[in-house]
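Below: one structure, written as structure tokens.
Of the protein chains in this complex, one is absent; all others appear in place.
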Amino acid sequence: MEEMIDNTQVLEEDTQKGRFLTFSLDKESYGIEIKYVTEIIGLQEITEVPELPDYIKGIINLRGKIIPVMDIRLRFKKSEKEYNDRTCVIVLEVQDISIGIIVDTVSEVLTIPEEDIVEPPQMNTNYKNRYIKNIGKVASEVKLLIDCEKLLTEDEMEELNESL
Amino acid sequence: MSGTYSNEPMLDMFIFETSQLIEQLEQIILASEKETGFNSHAINDIFRIMHTIKGSSAMMMFNDISTVSHAIEDIFYFLREENPENIDCSKLSDLVLEAVDYIKDEVDKIKAGEDTSNNPSELIETLKEFLANLKSENKSISLEIKEQPKEKPQYYISPDKTASNNYKHTYKAVIYFDEGCEMENIRAYTIIHNIKDITSDYHFFPMDIIDNDESCEVIRKEGFQIYFKTDKSYEEMHEFFMQTIFLRDLELTELEDDEYKKIAETKETEVEEIKVLSSEPIKVPKLDDEEKIVIDKSRQTAISSQSFISVSVTKLDQLMDLVGEMVVAEAMVIQNPDLQGLELDNFQKAARQLNKITNEIQDVVMSIRMVALSATFLKMHRIVRDMSRKLNKEVELEIIGEDTEVDKNIIEHISDPLMHLVRNAIDHGIEPRKERLAKAKEAKGTVTLEAKNAGNDVLVMVKDDGRGLDKSKIYKKAKEKGLVFKNEDEMTDREIFNLILVPGFSTKANVSEFSGRGVGMDVVARNIESVGGSIIVDSQLDKGTIITMKIPLTLAIIDGMIIKVGKSSYTIPTISIKESFRPKQEDIITDPDGREMIMVRGQCYPILRLHNFYKIHTDVTSFTDGIFIMVEEDEKSLCIFVDELLGQQQVVVKALPNYIQKYRKIKGLAGCTLLGDGSISLILDVGELIKL
Partner (left out) sequence: MKRILIVDDAAFMRLAIRKALEKNNFEVVGEAANGLEAVKKYIELKPDAVTLDITMEEMTGIDALRVILRSDPNAKVIMISAMGQEAMVREALINGAKSFIVKPFKDEQVIKVLNQVLEM
């Protein structure tokens, strides 16, 4: 039963390594590992769902599949901005969760070599940096590389802190 | 859905089939226990089941499962072949059940994608010991012969030595088999079996290729050697050997006659025992008899074996989804706004036909997913057995209506609650023997599982004839824990009994091994509610308790009323809607606490403003601008205030996305659905809204 070991996935992940989808929020530029990104779509009609945090705008119909959408500006505690025709939804799949991330606009796909990726400075443990896994250097610019798993899972802690 | 584990169909099949077999096995053991012994049928079945599991698990390289099943297979092989008289049946049952549990556990782990590292060596030792004891206690002559110490591999001398000299050629062949082809001795035997057609003068080494497993090792290492004389040419013989299956290597050399003699003689002196390999005549039963058997048996099995196939649940789910989409698409076509106001007689006719067919397809697909509760019920036998043994209570399990069918998805959700209820019934319900006798009850307690259809619901009941629930005790306890605010005499019996379903309530101070485990009735209730069901508790002191689970037949497609609040659309299951109406302002009452109520035909109903409840922005806030929908469940009613009704249609119930479910359970929402125009509507959980 040697066939059971699926090599293709390993290979695929290899070619995706070090590749990031970048987008800008205000002055900062962020990157998401391409392996989590399944597609980028334009903004769609969002159905609001009650009792959710403000950054979860609701759910959308992605060709018959219903997924939640998160406004990354609100997630990062930035001011809300009205959506326009440049607004995009980046569809991520992290573990078994599908979710759309609403961003102002996407920039490009970049390859950042491993040696140009460093850990974020430790001293700065404020809110925004909680979801930043690494920092990538591209020419003179800095890309904040998002920790997708934390982005989707670290709600309870936050909830707790808010209710205290 | 448990579709999260590997998509590998082999693994799925393994898990599916092994689980089924294990369940079967468990039933056989329990049935045998009742009969106080294993009949030959049971022994055969157990042997076959273990044999199958052994093979499959070895293929999947789950070696621990394979070894455990092998050990049991060995025991039942012995039972089958030797028919011993002294068997400790109860111990054997325990052992097999232990193995059943082990395999179940491992399969669960495989299903969950976890490591299957539980070492079964202790269990295997016990099983082997059991077999050894069994053998020594039931020594028979045939066994003693089998167990004689094996001689070292010997040469075999062909029975007919006199006819040898007439052959023209003498050869030596050494045959090597492929690594891992297994049973090399039998493969060697195949060659000897075939060579008999060519010559009667042959010797081979190792000789004991039938009963001695060690010969395998020798053949693997040194090859299988044959010395023989024949009239055939080298080429012919080469071709003969090349036909050998799993042949890795062949050394065929022609020998001088002297050399052959020498070998034949020396070998002969070494031989201590000559076994005569008679080419036994093939025993073919008389044709007539056998054909009769074939025909007889075919009558019995033709239907059962040919008309069923197994289909993976994932495929069924896909089919269900597709049918759902189809229903929506159909609505999109038939109710298309482009058609509005047109006179389309033929179109309408065709549309009705289409509608009829889609409805039928839907019914059929639904029925495919329906599974009888019998398997779930049968599982309870084991629990009753284990519990009554450990608690030393005599309990009989009675099963009624196990043919009742429910959706496959629902079965998965009620299995655990049911188990818990049965445990509770035995642990807390059924009294110890003495107490029962003192109450003039039969010494043996009875737990009854019953299922029956009731409209769109299935009722599953767990009944016991035990001590029943003590109303005032329950009330006192609930009061102490601050779970109740009304006075006892203001509450109906049912209301009081239902307190045991409230989180934080647990009637027993001493948590026993079985019912304890940190799971209370509230978890059971929540499980059932998660599939849209509910629980009703009835009890009579010293007579017993009945816990009824009311479960919807299916979850997948419902008739829904689509409503609008602000910009959002919600769906209310039509089945729970009593009526919708526009209120008159004078019917609205507001009580001193600000609670709004409405009078309808002299009855007073509470009002739920959906926009307030979910904080939805809408301009329709005055009752006279919107509309009321009166919903009812469990004899309780509520009037939901919404902006407007959009229409009625069948909707496919979809779960809310994982991410949201993980985040929190949203009060009053059962799921969501896609409407004809592709927009999303949230489905309200009426039962939950009423309870608020």
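All chains are identified by letter, namely A and B, in their written order; residue positions are counted from 1 within each chain.
The rule we apply is simple: a residue touches a chain if its C-beta (ideal position, glycine included) is under 8 Å from a C-beta of that chain, and two chains touch if they have at least 3 such contacts.
Since we're looking at a predicted model, the values are computed, not measured.
Among B:52, B:415 or B:612, only B:52 touches the chain left out of the display.
Subunit B residues in contact with the hidden partner, per the touch definition given at the top, are 9-10, 13-14, 16-18, 47-48, 51-52, 54-56, 58-59, 61, 70, 73-74, 77, 178, 180-183, 185-186, 189-190, 193, 210, 213, 243, 245-246, 279-280, 282, 284, 287, 290, 294, 297-298, 301, 305-306, 310.
As a convention for this text, only the chains that are shown with their structure count from here on.
If you check the complex, the residues on subunit B that touch subunit A are 4, 8, 10-11, 59-61, 321, 325, 567-569, 613-616, 654, 656-660, 662-664, 666-667, 669, 672, 674, 678-682. Every residue of subunit A that touches subunit B in the complex is listed here, in rising order: 1, 4, 45, 47-53, 56, 59-61, 64, 66-68, 96-99, 152, 155.
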